[in-house]
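All protein chains but one are shown in place.
Just so it is clear, A and B label the chains in written order, and each chain counts residues from 1 on its own.
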Amino acid sequence: MKAVLEVRNLHFRYADGTPALNGIDFTLAEGETVALLGANGSGKTTFLMHLNGLLTGEGSIQVCGMAMEKPNLRAIRAKIGMVFQDSESQLFMPTVLDDVMFGPLNQGRSAAEAAKRGRAALETVGMAHAAGRAPYHLSAGEKKRVAIAGILAMDPEILVLDEPTTFLDPPGQRALADLLVRLPQAKILVTHDARFAQALSHRAVFFQSGKIVAEGSVEELARRFAWDLEMEGAR
Amino acid sequence: MQPALLDRWSRQASILHRRDPRAKIAAALVFLVVVATAQPALLPVSAGLFLFLCAGLVVARLPLGGALLRAGIVLPFTLTFAAICWMAGDPWRGVSLILKSYLSALAVLLMVSTTPLPGLLRGFERIGAPRFLLMVSQFLYRYLFVITEQAQHMSKAAACRGGMRFRAAAGALAVLFARSYSQAEDIHRAMLSRGFEGRFHGPEDTRFRAADALFAAAACCAPLLLRLVIERVAA
Partner (left out) sequence: MHIPDGFLSTPVWATLDAAALPSVVVIARRAQRGFDESRIPLLGVMGAFVFAAQMINFPVGVGTTGHLVGGALLAYLLGPGAASVVMTSILIIQALVFQDGGLLALGANVTNMAIFGVLAGYLPYYLWGGGRWRRVSIFAGGVLSVLTSAALALSELLISGVKMPATVLGISSLLFLVSAILEGAITLAVVQALEGIRPGFVRKPKASPALGVAAILLATVGVLLASTAPDGIWKLAMTTGIAGHARSLFSTPFSGYELSFLQTPWLRKASAGLAGLALIYGACLLIGRAAARNRSV
């Protein structure tokens, strides 16, 4: 299968010298969903920031055949859509429609074309009725879906979701899972919720101290690292 | 919360809501100038202008009582000054302050509650107000409630512990600042991820239709004529 993302030997240190990534190798195939598991501070979010050039470390990253270099950045950011943990920061435009149009407009599309794409994306996530509303007044689940629509409107090939279930109640999580299963794009899913990961992913990798220390099914890794699905150990 | 009410009012449908923001801005500015410069026969002129605004509220299908009450926000401040003028032996000026400030507030309220704020700010931009400033105002409004909510949580938590002392309050403000700052950084990251390249693209501009021009002409002339006629009759 064609790889849409290839990361080789990625290293990164923060400005104060703290090492954050110590040689990451990672491949994502077309249409594949991979869960990133691991404790807070193990480097998952730092890794994600590299995938569209928000941070730059040493090593090589290829997105859909393009190397992570300045001239490619615009095209790369169109291919790889980031859904951040905090929807409030992601939905910064005054109305839902303005927000989903933001990406397409940056891609140089006309206002009419951007609105058309925006509306279609809202339709996909089931939020078309909210086009004229202010993001602030939406529920957490609705915000998350609008954030995803904002990415879909840019027509990406990879979706990156950072802790998408935070702030969602169980029905909201279910609705999100149903939506994500329907989307054909390759996905990277960072989550502490092993059950959610299990429902959606083909495989999983486990982060520890800035390295990928294991790879396998969500179930395997969860058992191996006591990332319990059922919280049985607690009892 | 009051602004939420305004937000709802501004998204209703009426013949006034449908008019181009620029037409409403022009009408409001003319009205404000007519009020500010009114001198002779102030009482009957104010009565006439008041009825004119009430007609506007009715046409806009806004709750008359609610709007009249809300514009009363200016009254505490104004009444204080009216009392001061009265003490200084100039009661007539006190009356004039009350009438003029109330009418002005009501006019601005009518404009704001028939135009959603983003559209209104865009309207100001298109008649020449600096875009940078209006964009900052738009973001301010977008994040006003998000950050206000955090501040409310903080002061509630403090109240539970028996109130804040001076240093603790300063510490809370500092934390609020740090959080706001990192929220702004998150927003910036989310913008870059969606291909932001240094410039916000406006959404599709609304057309200034014949109906808008007609409305602007009528709404600008009406208060002027009203004042001239009443002044002539009173003299």
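Some points to look at:
Throughout what follows, a contact is a pair of C-beta atoms (placed from the backbone, for glycine too) under 8 Å apart; a residue touches a chain by one contact, two chains touch by 3 or more.
Small disclaimer: the values here were computed from a predicted structure and weren't measured.
Across the entire complex, contacts from the unshown chain go to B.
Only one of B:Ala27, B:Val45, B:Leu97 or B:Ala216 touches the absent chain when the whole complex is considered: B:Leu97.
Here the missing chain is touched by one residue of B:Ile127, B:Leu173 or B:Leu224, and it is B:Leu173.
Mapped onto subunit B, the interface with the missing chain covers residues 2-3, 6, 28-29, 32-33, 35-37, 70-71, 73-74, 77-78, 81, 84-85, 87-90, 93, 96-97, 99-105, 108-109, 112, 117, 120, 130, 132-144, 146-148, 150-152, 154-155, 163-167, 169-178, 180-181, 183-185, 187-188, 191, 196-200.
By our rule, only the chains that are shown with their structure count from here on.
Averaging Cα coordinates per chain places subunit A and subunit B 39 Å apart.
Of all the residues in subunit B, the ones that touch subunit A in their complex are 4, 7, 11, 116-118, 138-139, 141-142, 145-146, 183, 186-187, 189-197, 201-205.
On the side of subunit A, the complex with subunit B involves touching residues 49, 52, 54, 74, 77-78, 81-82, 84, 86, 88-90, 92-95, 97-98, 101-103, 105-107, 111-112, 114-115, 132, 134-137, 150-151, 154.
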